[in-house]
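Structure provided below as structure tokens; questions to follow.
Missing here: one protein chain of the complex. Every other protein chain is in place.
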């Protein structure tokens, strides 16, 4: 089921959100509170932007809670835009290429959810990936397939349109197969951050965000007990944190979500 | 805190106790019920006797619940005497040599518990290991140090006397340092199986056993809801399953345990 | 480029061929002599048949030469038909699902070679896998794709026909794309063992076999310096060791191979 955090703002050490909070992502790896899987011990990953257009990644199959490398990296790496993810596999193997986040060119993506019964819908979803991006498929997850479909739909040109188109197509696939879809995901290109909370034929996974001046942190579940600080993202909505602009919350496929209920 | 099982009896596939029961050792790796650590995801190990005097070992740093090798091995390996262990580290690193069981010559050992504040008592306990066995120390745990001290105290000659002597000495060390000791452990030599439930300055960890004809299985917690089948081992006692003899439950350092309370 | 061994005969410990010989598979993992990659340190695997129709597997991403589990398993596991494989990746990630051998039902497969420029031919080869077996694709290698295509072509019905049909189709694909194909592979169903040495637009990888009474061992390169003992399998040929029958060496797509030269 997974838990994740995404940050965009002033450059800070990753530890600020990944390891230090009371209910940090590391704490959530061993005991999540708002997830069907309380243990998220099937690997983890960090992704961050520095001085290159492409992000850096650190992904590992061991649980986050016992990884000493992770603590060193979170303390030493600083970034203005980063992702952290702890995984609870829904069936695909625990391998590094199946850990989130995924990177392709300057884009980075991570996901908490499920794309139907993957064995049944996999070929249909993989068919959405154009040849140009199929060579970038190094793992076997539904999440990576969605990301490469998004790349093919034109993230570079218009990320929100690409996400809308791909998720509409996938909704149609799961509807045909009477499957459930939960898509609580984050996308970034090094400057802007987009987060989505959407589902079809099921309740969407939780998503919260917190802003302070021009910083925004978006999380699967609150990092501490100060509940006022964490605003829930409504179902069928997205958080858009464009470079140098205030954070916006806007509908995302809300009409499809309603229709599906 | 760890969870473990030990079996001695007719030759069976390891899956019979490690992976198949409702509340199998694998199930306990992700959600133990009678342990302070409900997640036992810091590595695991199998040890078994076959046609050689020395046991075979399979130890791995990943959680047991997602290890596909473990399922294959439990299905294909048969043994008349085997151990299974899932680890929750009390501080020492998650490495294969720190995973249980440990093997030395024809002996095999595993442990659930803690030997005081390890940083404070380590040198004293390591000093109990004679030079002859110090070269066999490949990890850094308290458990392996206790095992090698047991080897040095003469397991081959008289295992119960060796265990009594070493645990008395270690009780004295933790008493001097005002530390706690919990020792719920299993020992085997390929023919006989010994299990101990002992503590000093703390409550001992749980231990149960179940017998059927000449088979015995000893477990940290029951493998199913048939509670009648699982008899608790009293604190300060041991289970002795000698080759070709009925299972006995007898006091082990009971007087020390009482004194320490 | 990989190195492998396959054995069918009287039940023996795996160590007999995997770890004990002078130039054992483990020795080849650190220094192969007849391979373009002298180091085969990108993971390894064992597969063996016991009392179940389905094989057991042990696959790991670390190099074979330092894996203590591998030594224990090779010493303790006995089998009448087993595979051992050390991997030198041709580009796909070092993950357990990408390590050989692969298993599906009662079949087991391993491969040394390359199926063209995988990024260019992947979709065409994956399209040969029928839906029924696509759900069994847990990795991303060319080798696993070929195996599942073989399953789809009817290994259970007639393994040699299935192999002939699939490799003809793949030869056509690589010919169209002006790519090279090297296929030195082994297949088994628990009773019979089939090994192939074939290539298109390139020289085939080495393959040798050695027989003694009803035992046969087939290897990428000889396990010792007794060269008389190891007979080379000619290019465009296969070794067929059917249950209870003498070993045969017969042409396999020889005409295609000649045509391609």
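Note that the chains take the letters A, B and C in the order they are written out, and that residue 1 is the start of every chain.
Throughout what follows, a contact is a pair of C-beta atoms (placed from the backbone, for glycine too) under 8 Å apart; a residue touches a chain by one contact, two chains touch by 3 or more.
Bear in mind that the values here come from a model prediction, so they are computed numbers and not experimental data.
Participant: Going by the contact rule already stated, which one of C:89, C:140 or C:184 would touch the omitted chain in the full complex?
Facilitator: With C:89, C:140 or C:184 as choices, the missing chain is touched by C:89.
Participant: Using the touch definition up top, pick the residue from C:61, C:146, C:166 or C:247 that touches the left-out chain.
Facilitator: C:61
Participant: Against the chain that's been left off, what residues of subunit C make contact? List them.
Facilitator: Subunit C touches the missing chain through residues 30-31, 39, 41-42, 61-63, 65-66, 68, 89, 93-94.
Participant: Against the chain that's been left off, what residues of subunit B make contact? List them.
Facilitator: Residues of subunit B in touch with the missing chain: 92-93, 95-97, 119, 122-123, 131, 134-135, 137-140.
Participant: In the full complex, which residues of subunit A touch the absent chain?
Facilitator: With respect to the unshown chain, the touching residues of subunit A are 48, 50, 52, 56-60, 68-69, 72-73, 75-77, 96.
Basically, only the chains that are shown with their structure count from here on.
Participant: In the absence of subunit B, which chains stay connected to one another through touching?
Facilitator: Drop subunit B and the rest stays one piece.
Participant: Quick check: what residues of subunit A touch more than one other chain, meaning two or more?
Facilitator: 93
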